[in-house]
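Heads up, the thing below is written out as structure tokens.
Every protein chain but one is kept in place in this view of the complex.
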Amino acid sequence: MIYFKNDYSEGAHESILKKLNTTNLVQDKGYGNDQYTKEAKELIQKKLKDKNADIHFISGGTQANLTIIGSILRPHESVIAPETGHICVHETGAIEATGHKINTVKTIDGKLTPELIKPVLIAHEDEHMVKPKLVFISNSTEIGTHYTKSDLEKLSNFCKENDLYLYLDGARLGSALTVKGCDLTLAELSTYLDAFYIGGTKNGALLGEAIVLNNEDFKVNFRFHLKQRGGLLAKGRLIAIQFLELFKDNLYFDLAKHANAMAALITEAVEEHGYEFLTKSQTNQIFPILPNEVIKVLQKNYEFYIWSKVTKDTSSLRLVTSWATKEENVRQFIKDLDQAVKGL
Amino acid sequence: MIYFKNDYSEGAHESILKKLNTTNLVQDKGYGNDQYTKEAKELIQKKLKDKNADIHFISGGTQANLTIIGSILRPHESVIAPETGHICVHETGAIEATGHKINTVKTIDGKLTPELIKPVLIAHEDEHMVKPKLVFISNSTEIGTHYTKSDLEKLSNFCKENDLYLYLDGARLGSALTVKGCDLTLAELSTYLDAFYIGGTKNGALLGEAIVLNNEDFKVNFRFHLKQRGGLLAKGRLIAIQFLELFKDNLYFDLAKHANAMAALITEAVEEHGYEFLTKSQTNQIFPILPNEVIKVLQKNYEFYIWSKVTKDTSSLRLVTSWATKEENVRQFIKDLDQAVKGL
Amino acid sequence: MIYFKNDYSEGAHESILKKLNTTNLVQDKGYGNDQYTKEAKELIQKKLKDKNADIHFISGGTQANLTIIGSILRPHESVIAPETGHICVHETGAIEATGHKINTVKTIDGKLTPELIKPVLIAHEDEHMVKPKLVFISNSTEIGTHYTKSDLEKLSNFCKENDLYLYLDGARLGSALTVKGCDLTLAELSTYLDAFYIGGTKNGALLGEAIVLNNEDFKVNFRFHLKQRGGLLAKGRLIAIQFLELFKDNLYFDLAKHANAMAALITEAVEEHGYEFLTKSQTNQIFPILPNEVIKVLQKNYEFYIWSKVTKDTSSLRLVTSWATKEENVRQFIKDLDQAVKGL
Partner (left out) sequence: MIYFKNDYSEGAHESILKKLNTTNLVQDKGYGNDQYTKEAKELIQKKLKDKNADIHFISGGTQANLTIIGSILRPHESVIAPETGHICVHETGAIEATGHKINTVKTIDGKLTPELIKPVLIAHEDEHMVKPKLVFISNSTEIGTHYTKSDLEKLSNFCKENDLYLYLDGARLGSALTVKGCDLTLAELSTYLDAFYIGGTKNGALLGEAIVLNNEDFKVNFRFHLKQRGGLLAKGRLIAIQFLELFKDNLYFDLAKHANAMAALITEAVEEHGYEFLTKSQTNQIFPILPNEVIKVLQKNYEFYIWSKVTKDTSSLRLVTSWATKEENVRQFIKDLDQAVKGL
């Protein structure tokens, strides 16, 4: 079976494994006080063009989200998030478990805009209701779309005007920033946000995400929160070493570009057959709508999620490519798709 | 500098890195539904001689403690723990952050006994107080001591008689079970406990602990709790592969034995000089009491913690050895100790 | 100004004040272990025709909701509630503050049905999502509607079949059960529910609600939860004495009937003018849609909430009557309404 199921089906990029090998027996301090962590933080600060960015490494996205959000909000404050947001559906109530309500917002494309947030602010008028305080977005979103520079700028301005924090879940940030024609750099993106994380797990690392705190208030005592939520790894260097490799040269973005390119090949093939998509995605997650009979044929050799029923005879798939997706497998998939369509 | 500071100063045992390399590009399911995780669980069940033991892999000890304890207790229930217990002092209130009080008990040697627990039960008489429900112990303890078979049997019986759960933090379980003359096997230990975890991070893994749930009630829906607390890794195989290596043959115990042997060498040398210890430890953590001037000399070439002032002129150290400690470094340390003592 | 703003604008029914006076200096035990509490519990058990119903008194509805729900659910379990439910909007995230997500459901009339709940169960398929476990309903609802016997029976059966708890917020239970033609008694209602509370604050008491636990699991140690959440009053008798008065004879239902009758008078008048209502209510909360100019006139002498804009020229009001609403004030309101309508 070939996997288009997700972007965490393999281990890590080989250069990461190599580096883990060469550094393996060097003795160093625990809990992120080691030399590798120091270097990795400085390297990311350099990429962000911000020496004051506060960087922390953590093992996964849910843990990043709950630790950051739980550390920021006062008990009565809530999060505004798109209904499709990862924290709303796929984190088993992790945010609520830290005591905070999420105000969910219906969206067409998984993205928040000032227009979508305003009604939430208006509805929450007094102390009988929670106080919305943090806006949660994902880039790329859970349905493959991405934010442009202008999108983020508008959101960021709106948040500042309304005394809201802006936080971005960057599990697939690499993919979002390397979309063809993307007019947004990592450093620019960072200026719009109070906090975010740069996803490693889904872009070439064994595990690990890099938390970036820009808001001065968030930086104070953040390591206490990390430790309290179980996120401060004894061998913190494990994640740091991986980010050192990912951000040395341009590896992080090269890997993401590859994933996007592989998805684009499939998109092109699907479009040629005249099939539609659930969402307009240029990232590494695409949602083509195919005849059920075609899907049945493809399932014989490929692992992927069937996302939703669309009509009686068609369904949408979620196809995910990654840094590790082999072009030959994509080519084969396209051939098999062609065959299946012909067989209708 | 040579480290006797802790048992997480290096990466992982080389066979683990090798296995990560050879399996790196195999595609498999995410979130612990892969083949490696299945195999690792079965292997540990075999070592435990219990097919029904429920095994889960998680990235660190604090996260294991908070996820397990948080999933077990009802809101009004509390934990009984020795004052020196890791959850009491060194986890930044992680247990309280899940809503539960810890009833701390003063001990001489870091170990709990029925006699020490009884007064807590007597004092908590009605609904104005929390209801003690879970007994927390560590093996080896935070001050280097370990539980014998008889210790555990008594505790386990007492807990059953008093409707208490018994939970063991096994961050350094390997060291505890390989103490010279230890009459306790891993499988036997498991029969005394409602739940525990087998520590990987401090015994040869890059990161990771294996949670073992024996109490049927704890097994239901445990993966929900793992996910909610941020502990369900997308690439769950990363930890499983490491435990596969550690428990293939006898590696886990061999590594721990080595750590204990290295500590024993130092213990012997310290005893020969006539110095005392803060606690009687046969594990990989020892706490010799040395003249401050000797300590000062040793600090030039060795990293370790000064644990406590003992008299005006003496202090206790914490020296920790590990699977990776080189015998030549230990021999050199002993020589340097001899020199320093002579120089007094 | 005359209040149609809510049903808590006055103090308590005079017989309650009288009883507080006559019992004032009797010495008795604290924290609900007194004779009055014992009697009040037995009296309510009698009305419920259930000696095993576990009764507890508490100061308010939000506290009842958070204490009960917080005591019932395991950390990963969630509540299903109508979008208009009090816990969703008007309790400042009190349920989330106990760690639990609410899965909200859009409804037409503020009432849940098996058909509305089913999709929530289907959508929550694995451990990446919370586990819906408790169904929250209000009777009467926050928009004035009420459940019939058949409504509740269907819901109750559905919940049992799907291993869900059914919980009812009875802040305005008196009003719901005394709706003209209501085919449901308090004792019958209790058989359908795992837990509920009988609202005193909005039906004649100074403050206080009577919690009823029917599910055996909920009864164990409930006083611990009450104490932990701050709900165990030192002078518990204060609420018990009030419920003794309310349920001696038929006072509780007489007061509610009066409130309903007062609302019905207004409903009739509004209907005669040909105006519509936002919801079909026979309880003490009604939501007539009136021309803005009429509203402006009424605001001169009456306090009430403007609920929502309906068209450019009309809005809905929330008018609430109570046990203390004077018929003469209602008659005057109707006259003033007539005048205002004529003045258009």
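In order of appearance the chains are A, B and C, and numbering begins at 1 in each one.
The criterion applied here is as follows: a residue touches a chain if its C-beta (ideal position, glycine included) is under 8 Å from a C-beta of that chain, and two chains touch if they have at least 3 such contacts.
Keep in mind that this is a model prediction, so the values were computed, not measured.
A.B. asks: With the missing chain put back, one of C:T107, C:N139, C:S156 or C:Q228 would touch it. Which one?
C.D. replies: Considering all chains, including the one not shown, the answer is C:Q228.
A.B. asks: Where the complex has a chain not shown, which of B:H76, B:H146, B:H258 or B:R318 is the residue touching it?
C.D. replies: B:H76
A.B. asks: For the chain left off this view, which of A:T37, A:S71, A:S190 or A:N203 is in contact with it?
C.D. replies: Touches the omitted chain: A:S71.
A.B. asks: Looking beyond the chains shown, say which of C:I137, C:L206 or C:V294 touches the absent one.
C.D. replies: Residue touching the chain left out of view: C:L206.
A.B. asks: Give the residue, chosen from B:H13, B:K29 or B:H100, that touches the chain omitted from the document.
C.D. replies: B:H100
A.B. asks: Footprint of the hidden chain on subunit B, which residues?
C.D. replies: 75-76, 78, 89-93, 96-102, 127-130
A.B. asks: Identify the residues of subunit C touching the omitted chain, counting contacts across the whole complex.
C.D. replies: Answer for subunit C: residues 1-3, 5-6, 8-12, 14, 17, 20-21, 23-30, 59-67, 91-94, 97, 201-202, 206-207, 224, 227-235, 237-238, 303, 324 touch the chain left out.
A.B. asks: To test your reading of the contact rule: which positions on subunit A touch the chain that is missing from view?
C.D. replies: These residues touch the chain not displayed: 31, 70-71, 74-76, 98-99, 127-128, 130-131, 221, 223-228, 232.
Assume only the chains that are shown with their structure count from here on.
A.B. asks: Does the subunit A and subunit C pair touch with the same residues on each side or with different residues, judged by whether over half of the numbers are shared?
C.D. replies: Homomeric contact, same residues on both sides for the most part.
A.B. asks: So what's the Cα centroid distance for subunit A and subunit B, whole Å?
C.D. replies: 34
A.B. asks: Using the average of all C-alpha atoms in each chain as its centre, how far is it in Å between subunit B and subunit C?
C.D. replies: Spacing between the chain centres: roughly 51 Å.
A.B. asks: How far is the middle of subunit A from the middle of subunit C, if each middle is the mean of its Cα atoms, in Å?
C.D. replies: For subunit A versus subunit C, the centre distance works out to 43 Å.
A.B. asks: Where in subunit A do residues touch at least two different other chains?
C.D. replies: 91-93, 97 - these are the residues of subunit A that touch more than one other chain.
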